[in-house]
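Here the complex is missing one protein chain, while the rest keep their positions.
Chain IDs A, B and C follow the sequence of writing; residue 1 opens each chain.
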Amino acid sequence: MNTIRAGVYGGSGYAGLDLVEILAAHPQVDLRFATSNTYAGDTAPGTDLRYLPAAEVCPGDADVIFLALPHKASAVMAKRGIEAGVKVVDLSADLRLDTPEAYEASYHSPHPHPELLPAPYGLPEINRAQLQGVDVVATPGCYPTTTLLGLYPLLQFGALRSDAPIFVDAKSGVTGAGRKPSLTTHFAEVYSNLIPYKTGRAHRHVGELEQEARKLSDAIGPVIFCPHLLPVDRGLMSSIYVSLNDSMSSDQTQAAYLEVYGGEALVDVLPLGEQATLKQAVKTNKCVISITPVLDRYAHITSVTDNLRKGAASQAVQNMNLMFGLDETLGLL
Amino acid sequence: MNTIRAGVYGGSGYAGLDLVEILAAHPQVDLRFATSNTYAGDTAPGTDLRYLPAAEVCPGDADVIFLALPHKASAVMAKRGIEAGVKVVDLSADLRLDTPEAYEASYHSPHPHPELLPAPYGLPEINRAQLQGVDVVATPGCYPTTTLLGLYPLLQFGALRSDAPIFVDAKSGVTGAGRKPSLTTHFAEVYSNLIPYKTGRAHRHVGELEQEARKLSDAIGPVIFCPHLLPVDRGLMSSIYVSLNDSMSSDQTQAAYLEVYGGEALVDVLPLGEQATLKQAVKTNKCVISITPVLDRYAHITSVTDNLRKGAASQAVQNMNLMFGLDETLGLL
Amino acid sequence: MNTIRAGVYGGSGYAGLDLVEILAAHPQVDLRFATSNTYAGDTAPGTDLRYLPAAEVCPGDADVIFLALPHKASAVMAKRGIEAGVKVVDLSADLRLDTPEAYEASYHSPHPHPELLPAPYGLPEINRAQLQGVDVVATPGCYPTTTLLGLYPLLQFGALRSDAPIFVDAKSGVTGAGRKPSLTTHFAEVYSNLIPYKTGRAHRHVGELEQEARKLSDAIGPVIFCPHLLPVDRGLMSSIYVSLNDSMSSDQTQAAYLEVYGGEALVDVLPLGEQATLKQAVKTNKCVISITPVLDRYAHITSVTDNLRKGAASQAVQNMNLMFGLDETLGLL
Partner (left out) sequence: MNTIRAGVYGGSGYAGLDLVEILAAHPQVDLRFATSNTYAGDTAPGTDLRYLPAAEVCPGDADVIFLALPHKASAVMAKRGIEAGVKVVDLSADLRLDTPEAYEASYHSPHPHPELLPAPYGLPEINRAQLQGVDVVATPGCYPTTTLLGLYPLLQFGALRSDAPIFVDAKSGVTGAGRKPSLTTHFAEVYSNLIPYKTGRAHRHVGELEQEARKLSDAIGPVIFCPHLLPVDRGLMSSIYVSLNDSMSSDQTQAAYLEVYGGEALVDVLPLGEQATLKQAVKTNKCVISITPVLDRYAHITSVTDNLRKGAASQAVQNMNLMFGLDETLGLL
């Protein structure tokens, strides 16, 4: 197998930094460049590369480019990558929604390149077959990844009541808010605090989450989603509260998760009675899940990832592995 | 008005420390003693008192005793206080449940003094009338206080669907776990972590929470309650997800909260669109609440307290004020 | 005594917020305005005031103005306040250095109003006599306050070797870096970290520190000063390492501190063997000091303040009390 030449756009943001770290250690990858307009000239941590301004690199110098860019900028670069004949792993939101209309509904501005939609949604544990060998993949957001993996077995078995919402109380470390300084991410504002934001259905990830959930099970209720900013740097927990229909009682849920995830290397289902904690996933490339049956027809699921790994960078590399026909977990275990 | 002589049993635990601080500054209180078996001889912080072993003080030296003791020990001391003719503010769980059977169901051991049950449940914003001038009050737990205040207007208006659960995702600072060292509270285990525990309906506060909620509105579904240990020292957030019945749409909820809490000095309802954050309540004696209407018939309520204040010590003092006919907020604003 | 009308310029920075909180609760102060260009229109926390843009208030509407402004802006407003005949408590660096030359050496730009220098240096425990009744006071920086109080008894007794440096290893919470967002104060950069900065003699507070130390004892060595950014929101610790001359052995140091600070309400000297910790000072208006004698002629002094209180806002109010002939600790205990 030839080495894959890879380039990272947006290599100095938090997801970009993890991406650079993972790619630099990947046995089949030759990391050729990492861009950063803000830190151009500095050494990319953990490598011998110096960050270059995006304008000074050429997508065609790589076999695959990773886009850890702001939305809208990402679509523009994806387009350029496709035109240059290189594979594209997008970590932004630009390729996640299937239609320009859905994009505009969530992002309140027209899609820069509607012709790129739809793109395969890069959540391998759910969509693996659609990712093998393709040229473009949209890597999901951290909240949808963690929440969809937490719901997947119940969706696949059609076990959720159609007339009850799926309640998701989510908590994310501060790197999820990006590296650009703002009062929101100021240490003294976050420290010792816990801050709900964009509650209800206001968060931009809700559209993507419902889109993918409904592909698995059309007869589900709405997702009610409340994210919180947690005073830690990394880690994301989705606490999911579901109502089960007649097809599955709560004491059957654990078995369903074990069945669905039994062969997955990057999803750990904990034994009944144990609870998934944030630190079990932080700095790993895994999603860790625990299930608590409640009464006869309810369940509480805790799904945890590192928002910068399985929620972003390592999942992007997992997708790259599939796109190039490599072992899906290469460089990730 | 004569000065009230007060004594604190269990004055060196975290709730006891806050109680000592509040009572020492209370304009109508003369703090006569604070007990601590572990720290006997040390100065109680913020006072000139030295901690005494519990065996060396006499309840009768005070007009009111506060019991910040472990459950079971607390009931024994409550009994002694009553026999000595002093008023008793219990901060333990021993007097919160109405029957010995309910106590045994939650605490898995017989109640030491079943004749003390039921006692008035000291949540003044809900039970004010039953607390004025009485001799014994059970101060509620931190989770029930925060959750019941977050639900109270909906319960009072009978606005909840009887066939849907009330989902409560709660998060507490580490002082809620007490001062006794254990691996659970070891810095290195909690730091950078988020830990669900006693999920579903397993937490001992669920019994007390449902008991009081059902007094307000019998036709409600079960409470599904998941507490988490948050990597901060203080503060408690209950994130409550409810399904509304036909009597109230989600856009009417804010008005209901404003109506119910309009005159309350120790409950702040935030304007629509603002979110209650942990730090808004920490080191205050208040409960801070925000409401997010979701779709037509759902709502997300965030209710926040300082677990050691409105969730324990300051609420105990609020109860004392009522028991002695003082202004309810004396020493608390 | 008439009420003092006070105004705060820069009321939404971290020192300004504490200043507003303290003044709003001060029994002799009527807080008339608080300015904030960034938060104009918002309510100043803990008050009924709305922030006004600085341009919309008039210094003459107050009897005293507090300047919690960036340096250079502060001198301009100090000048205006003096011209308007109101008393000025400056919290910036603009009035701390005695000469324009010294200012320019530390701040690398000409002093905006050299005619204002020198101003009384508002460290009451050291300079009390020079602060009573005056019209303008320069409130010291957080590092100099904490360090000078930690050194004062040794300086006063002339106990330091003239041929050895004073080594100061200092640690400050992040609010010391101000509220303006930057990568330096980004949560994810500070969390779990400890960051030395401006080490050696590069920090701008060194000039002020040496100026005041030399007024007390001319025969001292240079100050070698290394500040660190600590992953907490509040609190400042100066760890001071000194070499004693023949006039005092290390076992005499504790007595010297007790003698000098015996009557001070806002300085606590801990008993020998106890160590001052950050939390002992946080959210108080005090400086807490502990001394460790080492061998015969060395001592390690730990001096702790809340950088926003005794290191800024509460010391400013202490100065105001002196300027108006009030009890120095009014509103501060």
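Following the convention adopted for this analysis, a contact is a pair of C-beta atoms (placed from the backbone, for glycine too) under 8 Å apart; a residue touches a chain by one contact, two chains touch by 3 or more.
All figures in this text were calculated on a predicted structure; none of them were measured in a lab.
Taking the complete complex into account, C:Thr292 is the one of C:Thr47, C:Ser249, C:Thr292 or C:Thr329 that touches the chain left out. Looking at B:Ser92, B:Thr175 or B:Ser314, the residue that reaches the missing chain in the full complex is B:Thr175.
Residues 164-165, 167, 169, 171, 192-197, 199-201, 222, 224, 226, 228, 230-235, 237, 239, 241, 243, 275-279, 282, 290, 292-295, 298, 300, 302 of chain C touch the missing chain (whole complex, contact as defined above).
Considering the complete assembly, chain B touches the hidden chain via residues 14, 173-175, 179, 181-183, 185-188, 190-192, 231-233.
FYI, only the chains that are shown with their structure count from here on.
Between the CA-based centres of chain A and chain C the separation comes to 47 Å, rounded to the whole angstrom.
Of all residues in chain A, those that touch two or more other chains are 192, 231-233.
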